Each structure stands twice: as C-alpha cells, then as structure tokens.
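Here the structure is laid out as structure tokens; the discussion comes afterwards.
With one protein chain removed, the remaining protein chains of the complex are shown where they sit.
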Amino acid sequence: MDTHSYLPVQPGVGMEESFLSLDDILLSHERLPIRTECVFPRLGFLERSNDTQDIPEGTKMELPLWLSKGLYEKKRRVLSVDLPKVYREGWRTVFNADPNVVDLHKMGPYYYGLGSQMLHFDSPENPEIGQTLLQTFIGRFRRTMDSSQNAYNEDTSALLERLDCLEKALFRSGQSGLNGFQSWEKGQASQLTASSLVLNYRKRKITDVQL
Amino acid sequence: MDPAEVEFLAEKEPVTVIPNFSLDKVYLIGGDLGPFNPGLPVDVPVWLALNLKQRQRCRIVPPAWMDVEKLEELRDLERREEAFSPVPSPYYMELTKLLLNYASDNIPKADEIRTLVKDIWDTRIAKLRLSADSFISQMEAHAKLDNLTLMEINTVRVFLLDSLNCMYKLRSNLQPDICNCDFFFFISY
C-alpha cells in the first residue's frame, strides 16, 4: 500500500517555506554573502577576522538565510545581500542556453529553493531570476521524467547525482509510480512478506534461547 | 493510488463464466447474482469468477476483445495514430493480467495475448510521457484525456501532479504581490 501512517512535511516551494519540513530547515541554513550597512554593536566576537568589539559598517561576511531574512528590511538598511554567483547574469545565460548541462547538485543543492528565497531581497534582477528558475525547471523536466521512468531496478546514483533536491524528490515520486506498477505486473504485490521487525524479533528470540 | 487498488476496482468488472454446479440466486449487497446452472453461461464480477475458477467450479469465457486478431488491429491503430485510441475495456491491462494468471487454460493463445497487450500498453505509456512533457513545456491549464485508463494515469499521477505543483509555485514567484509568508515570523513574539 502506498499509505504511511507518518507523513513527513514536504518542503515548501517558491517563496514559501514549511516550518516543519526538514528540507526547509536545512535550506534556511544556506549561507549568503552579505555586507553590513550599519554598525552591529558588541557582536565583534562573531567575526573572527577582526578583533574589534563591534562589527563595523561595510563588513563583508556570510550569514545563514534565516538570519539574513530576519535582519533584512527594505526601509532601514541593516545589511545588503549579494546574489550567490549561480543566480547572477553569467550563470543565467548558461541556464538559458541549455539547462541540462548544469550539475545542479553541485551548484545547489537547493537551486530552486534558495533562488526563490533570494526574491525576498529587493534586487532589480529579481524578475530575471524568477524567470530563469522557471525556465530551468521546464527545460530539465523531460530528462528528470525519462530517467525516473527508465530506472527500474537500476543503480540510480549516477542519474541522481546532477539533480537539485526538488528534482530528486520528483525523481523519487516518478520512480515509485513505475516500481509500483512493475511489481504489480510481476505479481509481487500479492505476496505477503514478514516485516523486518518481525524477522529481527524472531532472530533475537533464537539468540536469547542459545544464551 | 496503489496499483493493487486499481486492480481491486477492475475486479468489479463483469465476466462470463460457465459453472459446473447449481446454486440459487445470491442476493449480494452490491446486486443479485445467478442463478447458477451447470453448463449455462452467467455473468459474475471478476473477483468471484477467479475464486470459482481457483476452486475448479467454473470455466471462464474470455471477453470478446481478448482475441489475437482484434488486439493486433488495436496495436497497429495505437502505433499509427498520434492520439490515444479507444481501449477495449477501461481495465484492459488489469483484466489481462488477472485472467491470464489465473485462467490461462481457458484463453486461447494466452502468450500471444499477453505480448500484444503489453505492446499496446508500452505504446500508450510512451505517448503519455510525450503529452506530459508538452503539457509542462507549453504550460497548459487544461488537457482532455479521453481513452486514458486509470492504471495508465496512475503510473504518472504523483510525478506529474507534483511537477505541476512545483511549476505553479515557481511561476507565482513572478507575481510579487502574492503573500510573503515569512519563515522568521512564524514564531510569534
């Protein structure tokens, strides 16, 4: 059966994040290059390169996404966020030319997730970033689909290697559809097998007796 | 949906059996069955037909479409046409599997039928993937899917629907006025 009593919370997609999703919690820890736009008093201990008590204005450092988002305000400039290079124009040109050549796992692994989150920070390039994310997804869809539908009982690590986390999740749902059908076709669905719990329990019982 | 559940639905389809026993009408909750007389054909749901067959209480009459010549025609049509051709039964795949697995001795040329149905299935699934890809790349809002069977839909369902969802979210990124639910403020102060 495809039913599970425990429902893991799926990651939010786009601008949304799911509070209880493990993927989104990991995503919120991605580090972003930022520049302080005012003095951060008495937080110098966070910046190891300086020995000062405060973090001075204009310091370049990396902060996790959740903190950058929390401190970022449009009206009062506390910090400015630089685009990670994979979302800058140079890379956007690559993606627009052929999205399939890029190893999104290496460039991400939260290429779509982080890219959407970058739209929270007011950048004149936002419309282009959003457009590239969408077109990249569409451009790579066929390959994600074909590999997920042709990978029954094969080692899929090579196929999976270059996919972003979002695509990986899709790959898995594609594969479970295929695997479900093929094991049904072979009649494996009608064979009842003991759960691993039961098997382990039996083994333990035997060792108990031997002791 | 699990393929076994689609099969479960297919088991409700009627099939003709020739019983070797007699029994009065059976008043099931879902409708009446019978009466059963030796040698006289009677329609029963597949789940009962298979049960009787396994207990050697009947012979199953294969549905009219389960025939090499008819299936060859269907296969050729399916290969020739770009669109999905009409199927002989909304559960053609499930019924083929069930009847061939449990009653192959009642079905002439069972092996050929198995191969033909599999050919038809493969052709249709290839078409289905093509249409899924064009649905995504054209960003369509509506598709007509006449002639697709539940089992066929089921093999791409989760994948296609999840992909469409992702695409929808990525597209709503482009409309900045949509709510900015802020992760940081989920925790109320």
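Letters A and B mark the chains in the order given here, with residues in each chain numbered from 1 onward.
Everything below uses one rule, namely that contacts are C-beta pairs under 8 Å (C-beta built on N, C-alpha and C of every residue); 3 or more make two chains touch, one makes a residue touch a chain.
We take it that contacts and distances are computed from a predicted model.
Here one chain is missing from view; checked against "Translocation protein sec63", "Sec62/63 complex, subunit Sec66", "DNA replication complex GINS protein SLD5" or "Glutamyl-tRNA(Gln) amidotransferase subunit A, mitochondrial", UniProt names that protein "DNA replication complex GINS protein SLD5". For the options B:114, B:129 or B:157, the residue in contact with the chain missing from this view is B:157.
Where chain B meets the omitted chain, the residues involved are 1, 5, 8-9, 11, 21, 23-31, 33, 47-48, 51, 135, 139-148, 150, 153, 157, 160-161, 164-165, 168, 171, 181, 186-189.
Residues of chain A that touch the chain left out of the display are 3, 7, 9-10, 12, 16, 18-20.
Following the convention adopted for this analysis, only the chains that are shown with their structure count from here on.
Centre-to-centre, using mean CA coordinates, chain A is 35 Å away from chain B.
Those residues of chain B that touch chain A in the shared complex are 1-5, 7, 97, 101, 129, 132-133, 136-137, 139, 151, 154-159, 162-163, 165-167, 169-174, 176, 178, 180-184, 186. Listing the residues of chain A that touch chain B in their complex gives 1-3, 12-17, 19, 24, 28, 66, 69-70, 112, 116, 119-120, 126-127, 130-131, 133-134, 137-138, 141-142, 144-146, 148-149, 166, 169-170, 173-174, 176-178, 180-181, 184-185, 187, 189-190.
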